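The structure's right below; bear with me while I get my questions together.
A protein chain is absent from this complex, but the other protein chains hold their places.
What follows is subunit A.
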Amino acid sequence: MIAHLAKRLGILAASLAVASMVIFVVVEIAPGDPASYMLGMNAQPDTVAALRAELGLDQPKLQRYLSWVAGMATGEFGTSYTYRAPVAQMVAERLQVSLPLALMALLLAMAIALPAGILAAARRGRAADAGVIAATQIGIAVPNFWFAMLLVLLFALKLRWLPAGGFAGWDDPLAGLKSLALPAIALALPQAAILARIMRSALIETLGEDYIRTARAKGLTRAQALRKHGLRNALIPVLTIMGLQFSFLLAGAIIIEQVFYLPGLGRLIFQAITQRDLIVVESVVMLLVFAVILVTFLTDIAYAAVDPRLRRR
């Protein structure tokens, strides 16, 4: 187990190192100098040079890379070029929107997908199963930003139940929740469709296992066997996918945040990219990649702890 843990930690460190290099290089080759972008078209060359020096842009690339990585490792993410604010503080502010939004979307997706997946697996091959499969097919095919527009059309413009966009802040928690309701529904739909399919196929696979037959042989009904032995085992792949979905929901909301003008993490990245606020792009993308790599690492360790056969791989 210790050898396995050491090997996985090595892979984790190597992945983070390579990811940071890739991000740095991609952002570095971006045309457009942040300093001249900030000062506008008519800036004097010496003003631009002074700003470049202030931002540290005149240092050698390798040195900038190393100081960026060292900063990330100590929780010092740098200072945004355009907002003149610490990146860490900006991320923390944006997470007040993105984190609840991702959480709401995931909970909603679970609330729809898990019962639907269980129903489909339990009624496999019958009308309910076919209905769930058809619904998931459509759910996967719908672009979430288009679904968002339709939701706005119905619930904001026609029925006037919910706001069409913007974020009301958390001073009034109900208003905050209301402004996140439609974005969360739009984000949840495709996730729910994917989760429902995985729940269904995982449960169908589990129901074919010998221990389910044993449970049936000792007198449990199909429903009892499913509830007592099937569900728990089928949840393992479902939880893995949910872990990954969550980290993607944080940034994957980038287009949905555009639709609803939400000041979230996705919109922060989008604005930073268009404003050449390179340090913000680098740090936020790195944080997201770190989250995904960490989730993968933890799942891997958790599996190995539960199932000794996986340690030798």
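General observations
Keep in mind that, in the parts below, a contact is a pair of C-beta atoms (placed from the backbone, for glycine too) under 8 Å apart; a residue touches a chain by one contact, two chains touch by 3 or more; residues count from 1.
In the analysis below, contacts and distances are computed from a predicted model.
Missing chain, UniProt protein name: "Peptide ABC transporter permease", from among "Aspartyl/glutamyl-tRNA(Asn/Gln) amidotransferase subunit C", "Cytochrome d ubiquinol oxidase subunit I", "Peptide ABC transporter permease" or "NADPH-dependent 2,4-dienoyl-CoA reductase, sulfur reductase".
Only one residue in the set A:Val87, A:Val289 or A:Ala304 touches the chain that does not appear here, and it is A:Val289.
Among A:Leu5, A:Ala19 or A:Leu162, only A:Ala19 touches the chain that is left out of the view. Residue-wise, the contact with the chain that is not shown comes from A:Glu205, picked out of A:Asp33, A:Glu76, A:Glu93 or A:Glu205. Remark: the omitted chain is touched by one listed residue; of A:Ala85, A:Leu153 or A:Leu239 this is A:Leu153. The chain that is not drawn here is touched, among residues A:Ala88, A:Ala175, A:Ile273 or A:Ile301, by A:Ile273. Against the chain not displayed here, subunit A makes contact via residues 11, 14-15, 18-19, 22, 26-27, 29-31, 133, 137-138, 140-143, 145-146, 149-150, 152-153, 157-158, 201, 204-205, 247-248, 251-252, 254-255, 258-259, 266, 269-270, 273-274, 281, 285, 288-289, 292-293, 296.
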